[in-house]
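Structure provided below as structure tokens; questions to follow.
Here's a slice of the assembly, chains where they normally sit.
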Amino acid sequence: QGSDAAAADRPAEAPAETAPAPWLTTLITETPQQGFDLAITLARRAVKTTQPDVEVLKTQRPIYAGDADSLIEVSGVAAAWFATVAAANDYWRE
Amino acid sequence: QGSDAAAADRPAEAPAETAPAPWLTTLITETPQQGFDLAITLARRAVKTTQPDVEVLKTQRPIYAGDADSLIEVSGVAAAWFATVAAANDYWRE
């Protein structure tokens, strides 16, 4: 961690020997579609970092996935993540 | 996929032999209007990635398409996607 942020604000880190494999090693993808998928992954990961309990997330799914305003908001959030992934890949320009 | 994101967070991928044709192969368009259309496509695709059931989306349409605040939010989401497409195309500067 580059900055010595107050421990309480940092996402909980598992001790080294049981630490899970890194889930995000690069923002670089081969195609824009993979970049789109990575943006969705990042968006969902931010939710799971806040609410690790998958059961809670499952109960919420029918609520947001069946609500127009929530779905519009989801697209806006995906756009924000995608903007960063696209810039990282220099927009996959040939 | 450039990063080995936890499978659960990645959008579901169909096995290779039945995988649909890629839907997003480039962000480059010939004109700003095509760029605008691509932004709308990306915005809608993010919704469908979250809610694949087209019937559910159809039931929601009269709700958001007839609501001022939802329509304003839709335009903001389109702006976020368009910002990335426009940057990818160097703003279609001659």
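Should a chain be cited, it is by its letter among A and B, assigned in written order, with residues numbered from 1 in that chain.
Just so it is clear, a contact is a pair of C-beta atoms (placed from the backbone, for glycine too) under 8 Å apart; a residue touches a chain by one contact, two chains touch by 3 or more.
Being a predicted model, the structure only gives us computed values, none of them experimental.
Trainee: All chains are the same sequence, and 2 are placed; what is the full number of copies?
Mentor: 6
Everything below uses one rule, namely that only the chains that are shown with their structure count from here on.
Trainee: Please compute the angle of the rotation superposing chain A on chain B (C-alpha atoms), rounded to a multiple of 5 degrees.
Mentor: Nearest-5 rotation angle for the superposition: 60 degrees.
Trainee: When the C-alpha atoms of chain A and chain B are each averaged to a single point, how far apart are the two points in Å?
Mentor: 16
Trainee: Residues of chain B touching chain A in their complex?
Mentor: 1-6, 8-11, 13, 22-28, 42-47, 49-51, 56-57, 60-61, 63-64, 67, 69-70, 73-74, 76-77, 80-81, 83-84, 87-88
Trainee: With touch defined as at the start, can you tell me which chain A residues reach chain B in the complex?
Mentor: That would be residues 21-34, 36-38, 40-41, 44-45, 48, 54, 64-69, 71-76, 78-80, 82-83, 86-87, 91-93 of chain A.
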